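Would you mind keeping the following structure in view while I ask a few things?
FYI, not all chains are in this one, though none of them got moved.
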Amino acid sequence: MRILVLNPNTSQGITDRLMAAALPAAAPGTEVSSLTAPRGFPYISTRAEAQIGGAIALEMLAEHHADYDAAIIAAFGDPGLFGARELFDIPVVGMAEAAMLTACMLGKRFAIVTFARSLGLWYQECVESHGLTSRLAGIRMLDEKFGSVSDVQEEKMQLLVDLANQAVEQDDADVVILAGAPLAGLADKVRDLIPVPLVDQMAAAIKQAETLASLRPRKAVAGSFRRPAAKPTSGLPPALQARFEYR
Amino acid sequence: MRILVLNPNTSQGITDRLMAAALPAAAPGTEVSSLTAPRGFPYISTRAEAQIGGAIALEMLAEHHADYDAAIIAAFGDPGLFGARELFDIPVVGMAEAAMLTACMLGKRFAIVTFARSLGLWYQECVESHGLTSRLAGIRMLDEKFGSVSDVQEEKMQLLVDLANQAVEQDDADVVILAGAPLAGLADKVRDLIPVPLVDQMAAAIKQAETLASLRPRKAVAGSFRRPAAKPTSGLPPALQARFEYR
């Protein structure tokens, strides 16, 4: 089984973080590969960036989807996810989606803890777009400067743990998600410092991609997730053009 | 007052429809200009196309926003709207948003009537993204082949009127929106055939753009719609790059 970890950000450092969390989670026989966005933003953190980054994710998938059994859009706001689910025949999972749905099986209400205030409302909209608002205990955000986004999980580990504990104590969270690609892999390190289950977003995404790939659901040929009907396009990258034009 | 009607589709014929509905609605002193997408899809009708078309809308705005007091994203699903609202200093209105909010002032529950079954669930998600689900009486869609999307409003006029009347009688709609850029201007022609107020999406969008432009709200410098902080980008069209990089 071949799974693609698609990082819609241009930072190789973040891809490395993601893969470091992905590999230990993969089952024997699962082959995990990664792609880093060839253009766009080092780190998507606003709606405008997600609009563009999501389109870039579709470009990347148009070029590479044929080589994989399932793909993961490995940014917490799931940019481009629903479009990808229409456009391609393989299952596509969002990293936020996988983390949240997995968290739903470990308690009633999950908290999201992340490393920058600016991410809060975008993540909130992501939760809403998945219809999971009633399962959300709250979003807690670090409100401090940090050095590099690639190393924020080491630099601010204690503060992030504190936020997680506040989410449990004050927001009645049953489960905590440490959210945002730069925090991939952190859950495992701080597992014993937080009294409820933690969900590692990347590990959850790998398991859910394996789940979907192994269930081999058929591609919808009806309903709102069937592949868009062929239509002419102009000015799109070749692979994307070919996918939309059925060529 | 200069208002931009931005058609994120590549069809000039649709732009013409939009402008034909826009101009009579404009107040004296309002100058309305249009732009047709230089690349993308002739007519956006799926999530995947909206992901890409919305990114193209941001490209177009990056090039032209400085010449306008307000802009309208003139496609019913509002592709790129929330990102545009972050990225630019002028007010940006979605055509669906303007139609729905205007409809809210004419009754309790509005119906959306459109010309293709495939648009239904995408429009449903648009309603949800604006938090207006409780105001929606229902979405009724033509389920028939038609010749050209540019002329569908003439070809299927009677069937669209029938759907609107069904929405009133069976779904208890207080107001009807004839939705989708190809239906711009239709409301005026069929006004007397439907027993509740109709909202013309383009006329509503012009009036709401005028409203926002004349109120001259300040650009947010805090909160989730402030302009994204400067960051390096790669591979973006020059104007968009400049906007993200503050150059």
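Going in written order, the chains are labelled A and B, and every chain counts its residues from 1.
Here is the rule we go by: a residue touches a chain if its C-beta (ideal position, glycine included) is under 8 Å from a C-beta of that chain, and two chains touch if they have at least 3 such contacts.
None of these values were measured; they are calculated from a predicted model.
A.B. asks: Please state how many copies of the single repeated sequence make up the complete complex in this structure file, given that 2 appear here.
C.D. replies: 6
Throughout what follows, only the chains that are shown with their structure count from here on.
A.B. asks: CA centre of chain A versus CA centre of chain B: separation in Å?
C.D. replies: 29
A.B. asks: In the complex, go through chain A and note every residue touching chain B.
C.D. replies: Result: residues 10, 38-43, 45-52, 54-55, 58, 80, 82-87, 118, 120-122, 128-129, 223-224, 228-229, 231-236, 240, 244 of chain A touch chain B.
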